[in-house]
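In this view, the complex is presented without one of its protein chains, the others remaining in place.
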Amino acid sequence: MSNAESEKEYWRWTESRYTNPDLKWEDADIISAGVDVGSVSTQAVIMADGKIYCYSSMRTGSNSPDSANNAMDWALDGTGLSLDKIQYVVGTGYGRVNVPFAKRAITEIACHARGANFIYGPEIRTVLDMGGQDCKAIRCDHRGKVTAFLMNDKCAAGTGRGMEVFADLLQVHINDVGKMSLEVDEEPEPVSSTCVVFAKSEAVGLLRKGWPKEKVLAAYCSAMAHRIVTLLMRLGIEEKFAITGGIAKNIGVVKRIEDELKLKAPEPSIDPQLAGAIGAALFAKALVEKERKKA
Amino acid sequence: MITAGIDCGSKNTKVVLIKEGNILSTALVLSGFDQEKSAEEALNSAIEKAGIKRDEVKHITATGAGMEAIKFSDDTITTITADARGTYFLFPSTRTIIDIGAEEGLVVKIDDQGKVKDFGINEKCAAGAGAFIEAMSRALEVDIEHMGELSLKSTKQIPMNAQCTIFAESEVVSLIHQKTLKEDIIHAVHDAIADRNTSMVRQIGIEKEVALIGGVANNIGFVDSMNRNLGFDLLIPKDGVAPEYVSALGAALIAQKKSGG
Partner (left out) sequence: MTKANYGYKDGSGEYFIIIDTDLCNSCGKCVEVCPAGVLEMAEDELDPLGDEIIAIVSEEHRKKIKYSCAPCKPIGKEKELPCVKVCEPGAITHSW
């Protein structure tokens, strides 16, 4: 479908892999892994005794089991570590039942809380995760255990997919959306429709009125940020507050959320898109320890 | 005495001209971005079709989402009131009205005099309205007029997981890649949106006869999905006036009553 092909040009997320130069997997007691198969991207994280050894982040293909295999293969690439040496793999995310080599599937909500706790530290109490096809808000304690959650995967508004529709409409690369949306002298009125279908028509009307792309993006990012904040309010927000998931890279939405909440999300030292897979790998380690205790 | 009803829908603007309870003409124009201009255009088209002059139209009542933009109308009435009036005129046995427009779904309960008893609205979400079917027709690359007949050819029931128009578009694309037949997909699309709307009808309580109005009522595949879901046949305006004009007809009838006609 030619339309879909050209659409891809505007919303391709960048792929990456990494090996920790300071760790040797051969020295580890417990090697565990987490694979987060999202609707848009897949991450595989391998940990040596609860420290990140290697990982990969890539676009989810049309076949979930393939995505899991590909992500794992790429993460292990060049490390000399093979899948059979990994003691426990936990699958998570939308496609978690499709990780053929996982011993268990754990919900992304639990994994994200755990992963955020790892990335941001034990002061983290509220996590907002905005993925390709869903939006989650999670409250957790100092151990990264969930005390409340809310997930919306029914409606495209407030998800990466909703943003992709706009990026495509305006013919802007998804990576540039955030930055461009901040290139306005003053904040325009936010787009009034929550529904992406109606918001798109509204945007077409704005473009016809002569609004530049930056202004339309600002109006949409503003509406999206506000919608997300009202969802967060349902759970109540306790500091520290962190943002993970694909849209965490969209500074246009992130900054507007921070402004409305009058809170600043801490800068992550690790790619926040890895939160789910990291949490899964940590659960995998805990499950190995649990099994050992039983034995 | 000739009166006009203008229904300023989010997608199409409809006009109905009546004279002493008889329909003279109808006209439909895309609403576009200038609601008032479209209304003017539609009104002029209807006047031309009826072979009358503008000053013969004694009273204009507007209804629909964009009714406030029509400065040249004499007054406005809510879509709920217009739907009740128009449907009762066509089918006096109606007690429940389902109006599915481009952007919202309405259910109206009326009494044996055609007076509104209760109503429910499903708005601001494209998945419950005509916009859903339209988006799917684009994703399937099928003309919207053919959606109905194609879906009746379906022989297989397939599930539709997405509850959102945007996600459903992706789901449809992947179904096509999996070589699922278009008629089966369209059938599922119609069943999905029928399901959402009958749920709202049940919430208000089904009281027969039940009429279906609004542009989507022209889609025979969708009507079939609704009838199967409800377990009985809906009344659909056919002779005299098409379903998308019923709101405008109601407005025109109220205009007639207001001007003493």
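Every chain is named by a letter (A and B) in the order it is written, and numbering of its residues begins at 1.
Simple rule for what comes next: contacts are C-beta pairs under 8 Å (C-beta built on N, C-alpha and C of every residue); 3 or more make two chains touch, one makes a residue touch a chain.
Treat the numbers as computed from the prediction; the structure is a model and nothing was measured.
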Touch criterion as defined above, residue of A:150, A:169 or A:270 at the omitted chain: A:150
Contact with the hidden chain (one of B:126, B:147, B:188 or B:212): B:126
Missing-chain contacts mapped onto subunit A: 104, 106-107, 109-110, 145-155, 157, 193-195, 198, 227, 230-231, 234-235, 283, 286-287, 290
Missing-partner contacts on subunit B, residue numbers: 107, 118-120, 122-128, 161, 163-164, 195-196, 199-200, 202-205
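Here is the rule we go by: only the chains that are shown with their structure count from here on.
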Gap in Å, rounded to a whole number, between the CA centres of subunit B and subunit A: 40
Partner subunit B, residues of subunit A touching it in the complex: 1, 4, 62, 133, 154-156, 161-162, 165, 193-198, 205, 208
Of subunit B, residues touching subunit A in the complex: 33, 103, 124-126, 131, 135, 163-167, 170, 173-174, 176-177
